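A protein chain is absent from this complex, but the other protein chains hold their places.
What follows is chain A.
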């Protein structure tokens, strides 16, 4: 991936149970300091998503790395950025605490 160029990535999620699950996901970027340069244009995260029993879906993320990444001396040795998502089951009335989002 070239900083400044938009890119597409796919994850896959499966609901292995026999009942529909409503999930919500949040993400993490490693190394931590690279997170500020990671810009999501669109993704499947933060909103509740329903997965039917046994359903498997592709989950796209459309993003770019801020071109200022190449100017940051702290990022000079970073050539691998890992984006991970964690799914939580959304419960009635529960809101994920997302600082700065609401």
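Observations
Convention: contacts are C-beta pairs under 8 Å (C-beta built on N, C-alpha and C of every residue); 3 or more make two chains touch, one makes a residue touch a chain; residues count from 1.
Going forward, contacts and distances are computed from a predicted model.
A chain of this complex does not appear here, and its UniProt-recorded name among "Cytochrome c oxidase assembly protein COX19", "Prolactin receptor", "CTLH domain-containing protein" or "Sodium/hydrogen exchanger" is "Cytochrome c oxidase assembly protein COX19". Between the chain not shown and the residues A:21, A:57 or A:78, the one that touches is A:57. Residues 1-2, 5-8, 10, 26-29, 32, 35, 39-47, 49-52, 55, 57-60, 62, 64, 88, 96-101 of chain A touch the missing chain (whole complex, contact as defined above).
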